[in-house]
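Read through the structure below, which is laid out as structure tokens, and then see the notes.
For this depiction, one protein chain was excluded, whereas all remaining protein chains were kept in their positions.
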Amino acid sequence: MSVMQNLRIAKFDIRSRLFVGTGKYASYEIMQQALEASGCQVVTVAVRRERLVDKQGRSLLEFLDLSKYIILPNTAGCFSAEDAIRVAILGRELLEKQKNPGANWVKLEVLGDKKTLLPDPIGSLEATKQLVKEGFTVLCYTSDDPISARRIKEAGAASVMPAGSPIGSGQGVLNPLNISLCLETLKENDPNYPVIVDAGVGTASDVAVAMELGADGVLLNTGVAHAKDPVKMAIAMHHAIEAGYLAYQAGRIAKKRYATASSPFDGIISHIPGE
Amino acid sequence: MSVMQNLRIAKFDIRSRLFVGTGKYASYEIMQQALEASGCQVVTVAVRRERLVDKQGRSLLEFLDLSKYIILPNTAGCFSAEDAIRVAILGRELLEKQKNPGANWVKLEVLGDKKTLLPDPIGSLEATKQLVKEGFTVLCYTSDDPISARRIKEAGAASVMPAGSPIGSGQGVLNPLNISLCLETLKENDPNYPVIVDAGVGTASDVAVAMELGADGVLLNTGVAHAKDPVKMAIAMHHAIEAGYLAYQAGRIAKKRYATASSPFDGIISHIPGE
Amino acid sequence: MSVMQNLRIAKFDIRSRLFVGTGKYASYEIMQQALEASGCQVVTVAVRRERLVDKQGRSLLEFLDLSKYIILPNTAGCFSAEDAIRVAILGRELLEKQKNPGANWVKLEVLGDKKTLLPDPIGSLEATKQLVKEGFTVLCYTSDDPISARRIKEAGAASVMPAGSPIGSGQGVLNPLNISLCLETLKENDPNYPVIVDAGVGTASDVAVAMELGADGVLLNTGVAHAKDPVKMAIAMHHAIEAGYLAYQAGRIAKKRYATASSPFDGIISHIPGE
Amino acid sequence: MSVMQNLRIAKFDIRSRLFVGTGKYASYEIMQQALEASGCQVVTVAVRRERLVDKQGRSLLEFLDLSKYIILPNTAGCFSAEDAIRVAILGRELLEKQKNPGANWVKLEVLGDKKTLLPDPIGSLEATKQLVKEGFTVLCYTSDDPISARRIKEAGAASVMPAGSPIGSGQGVLNPLNISLCLETLKENDPNYPVIVDAGVGTASDVAVAMELGADGVLLNTGVAHAKDPVKMAIAMHHAIEAGYLAYQAGRIAKKRYATASSPFDGIISHIPGE
Amino acid sequence: MRIKVNGQDYDLPDGGDIHALLAAHKLTPDKVAVELNRRLIRSSQYDTPLKNGDEVEIVTFVGGG
Amino acid sequence: MRIKVNGQDYDLPDGGDIHALLAAHKLTPDKVAVELNRRLIRSSQYDTPLKNGDEVEIVTFVGGG
Amino acid sequence: MRIKVNGQDYDLPDGGDIHALLAAHKLTPDKVAVELNRRLIRSSQYDTPLKNGDEVEIVTFVGGG
Partner (left out) sequence: MRIKVNGQDYDLPDGGDIHALLAAHKLTPDKVAVELNRRLIRSSQYDTPLKNGDEVEIVTFVGGG
């Protein structure tokens, strides 16, 4: 039973707060089932060269029902603002050819290091400014540093996507304080500004934790694609999004050092020490 | 969408792996809605003196649909095996009068300390032996110490319920290794032996974490009853149980120190540093 | 520069709060250097059968200067109270023959499981009672469960030694709350009751953490013996004991969510946003 | 007993790896004792307006023995590159007038937010480039983001000082992975590049943890200045630096899930279960 | 005679039994469980006459975790 | 003439254009996007003749996160 | 003339210089650093006459981290 509000990002009104990547599945069929099971509406894709020779002839688009999913192209693998902008423009062109509503949006990644795939705060800022100028709706991948995140928002990003931990590392949210400070900064006087925790999700509780911090959504890929049973994990992630979203809304109890009885001591027939 | 198997404890075949307590709600009405929202089938209750004077006239039983819920009486507030046994026997008598299937089971608590409400390993062991002899199905609350847990099982408990953290403290699972070692020890050559993480749950992700460790279920009360919005939190807990259960079944990815790209580097048009 | 008070356990007045084991060193010579470097005064030893055949002829005692160290025999490897008592008695006999002041004390271990080497709370309790009756000064290894710890003290143990994590696992203090609750319970109205964190130390900060929780000392072995450079690690542990001891005494600052400037804002010549 | 190597930063050859701030002590006298007790050689100071009216007449410099300490002026409180550069230049002028060897170095802080006092990666980069051009030895305060850290190094900083957690928050090292990745990136093919963990230290173990990650030093202020007993805490920090430094050098044991006995099972006289 | 009910002194006419006690407190037998001198007493024995000094506990279910 | 297509050298008959190039690789224009010398080229301009040394990138969507 | 010193308005006799300013506040030149209109001014130039509207900052070291 879902009682989630839609998530608004620029002109997009999104049903599911779980964004799922399309990479690294054992087969397109498993990908299809996992996406279906996850209940997601937004799926991310990468832009790459057509294999001009030796192609199996099957292409990703044949396996994505565009009447059902909104495609969010990324600029994964770009290490400079210039390359990221080129890839964003090519992605938009491809979307337009598919008449996909997502046409003018992009998940911007400008990476700073190949080993950690952590974002380059400078390049990301330049690319954001440029792409916003060119009419893009920019969802920008950032580190969990609140200041970098705020600067990306100030540059015009429609959404900031701080990393929980390195892409595909499965370490979850390593620094809850920073994610929480990102949320506080980005939503100051702008509570509906969308913040999506991106990268690092290893299992369902990571998703719940991110949402309980107040995130508006979570983007993941490897955590599902490389799970032993991707479809089951996709269902788990679906539940985890709801769980975390609702728990945040519900207002959790404060942590206490000591116990507080859930059954009353009043009316007890047993002997209580020291009484 | 649920794909959870029923949980078997002795003669009980239980639909929901979330056990919910009936204490500390602002009103019986809110309790009813929260129990409903949680999807739970097993609810715990305490045994206390009838208020002989000044009673509001409303009793808990009027608010629990016994055709829907299995009542699990606890021995909360008992600090000796003897008192716990007395309370268990009274609880059984009350259940029999309600013709409730749970009649011969009990959530055994023999507490060691009023400040932490942590269990007394010695008293719990004595009480378990005695109650098993008297035909009880004993679900015993223990610390997260794997050896105490194993001894309680050896004494004949139908289920062991290790604490994540002190009752009502909302600190979640403080020592995942110990819970994991409890599971390993208790399920050795007996994979279906039911282990329920009891106590300490503060929010949904705590439930997911417990289930991801391999627990068969989670028992909670304060985390829902004292949330700002108990009903919403109850739904969150419901999703969290499914999320954690499925994630455990699905087989999570291993944690890695470094990133692993979810988009391929192959076919990229951008310049990659050092290549 | 040390400003540590001696640690009092029964009749022993101990200079160093670091207790070091004598097992698992690459050679007796390295052990000697490591013990020396650690600044410890109490060293633990095990009781084992004389190798009747094929012995290298070198025995541990030749490498321990009894004018310098107090030997604390353990009952490691015992899984029943009865065996632990036998070993304790043999250890005492050996000490008396060495005219070692430690003669009547023992580090009591009654283990519950070979894989985790966690203590058996029941067997430990029986053995403690019996050994106290036979005039032993019992230092008892326990889990981090505060109730088990308290019962061991009530049974007459001169010191309780809760585990930070499984022996030799190098996981440090896995559950600081429990260690802290052990200290609170054991020292209630008895602030000088000695509590030594035993087992699990992997590196120096683990020792500091244990002491900062208020422990009176730390016992370790593998963390030093199996470090790449045992002597250097021994010095590190020596500093860590002082660091943690003094930090606890000094009274640390409280943790805050936000920053508090260490340089004043007053008199600043720069422009401060929003002012 | 110390076996620490000196720390080399640009032309400075520094005895103690603990840098201590001079802010927030109850009195100059306590500051003097704490600095003395900490064994530090480098102390940080701020640049502020002379109080032209109502001054107590006592100035910081009267309480710092310049024959003993190297003064490191900071740019605390600056939120733009321009202001930070002005303050750095004024600080240098003041040092030159004191004939202090530190004359041309500066602890650069360009802050991004008043609530968290986290650094602004863009402004820090600009200021670093400019100050390096003007002949400064720049030690730059950064977030724990490895990419920002690397860019600051590339801009010519003599040392990078990543934050463990927000200044004065006492939360210690919140994200050990990031600090570890900073060290890995900054020291790649340049093992002696000095990296100092700055900000967030609450107690001694925080210092040990930072050093065990491989940091070359730690800078702190509030953790000592606001401890109940600043002098004792200063001694604790002194030991913690040695402890962490040596533990890192010594090479800690790996963490294991299970126990490994420190006493041999061979030659045991007790009965071992299942044998 | 004087007995204890749920920890309080209580004066019961001689020959009174559990039935009388429950009735006096408007409690229906099937909603409570009763202990006499720390041992469970079943409904079938509610007619056993109580003796001076007897200790009776009358309990029911309340919310608990 | 010799051009580069997706980083590989490629010999195209003089006067050849993007249409020719796609046809030669059995690619349908609406499934790919094309860059000419690092700038996007729209379908409407696929008939611009290519010149010797031109660099062409033909891309599509693949799985990614 | 009226100048600003450390953010406060300050009336200085015409022809006054930094020396005068420091003297007036009993500050010894070697314990402070001085900025004139946001640029450092070295001791050697403390005798430059100040102009109406000049902004002067006189700073020193204080405790900081």
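Think of it as A, B, C, D, E, F and G in the order they're written, each chain with its own count starting at 1.
Note that a residue touches a chain if its C-beta (ideal position, glycine included) is under 8 Å from a C-beta of that chain, and two chains touch if they have at least 3 such contacts.
Quantities reported herein were computed from a predicted structural model and do not represent experimental measurements.
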Subject >> Touched by the hidden chain, restricted to displayed chains >> reply: C, D
Subject >> Option touching the unshown chain, where C:7, C:46, C:127 or C:173 are the choices >> reply: C:46
Original post:
Any idea which of C:11, C:68 or C:97 touches the chain not displayed?
Top reply: C:97
**OP:** Please pick, from C:74, C:143 or C:249, the residue that touches the omitted chain in the full complex.
**Re:** C:74
Subject >> On subunit C, residues whose C-beta touches the chain left out of the figure >> reply: 21-25, 31, 44-50, 52, 59-61, 71, 73-74, 76, 86, 89-91, 93-94, 97-98, 167-168, 219-222, 225
Original post:
At which residues does subunit D meet the chain that is not included here?
Top reply: 261-264, 267, 269
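To be clear about the criterion, only the chains that are shown with their structure count from here on.
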**OP:** Farthest from subunit A by Cα centre, which chain is it? Let me know.
**Re:** E
Subject >> subunit A and subunit F, separation of their C-alpha mean positions in angstrom >> reply: 33
**OP:** With chain centres taken as the means of their Cα atoms, state the distance from subunit E to subunit F in Å.
**Re:** 94
Original post:
Taking each residue of subunit D in turn, which ones touch at least two of the other chains?
Top reply: 21, 23-24, 46-49, 74, 76, 86, 90, 116, 118, 167-168, 171, 177, 221-222, 257
**OP:** Enumerate the residues of subunit F that touch no fewer than two other chains.
**Re:** 6, 35, 57, 59, 62-65
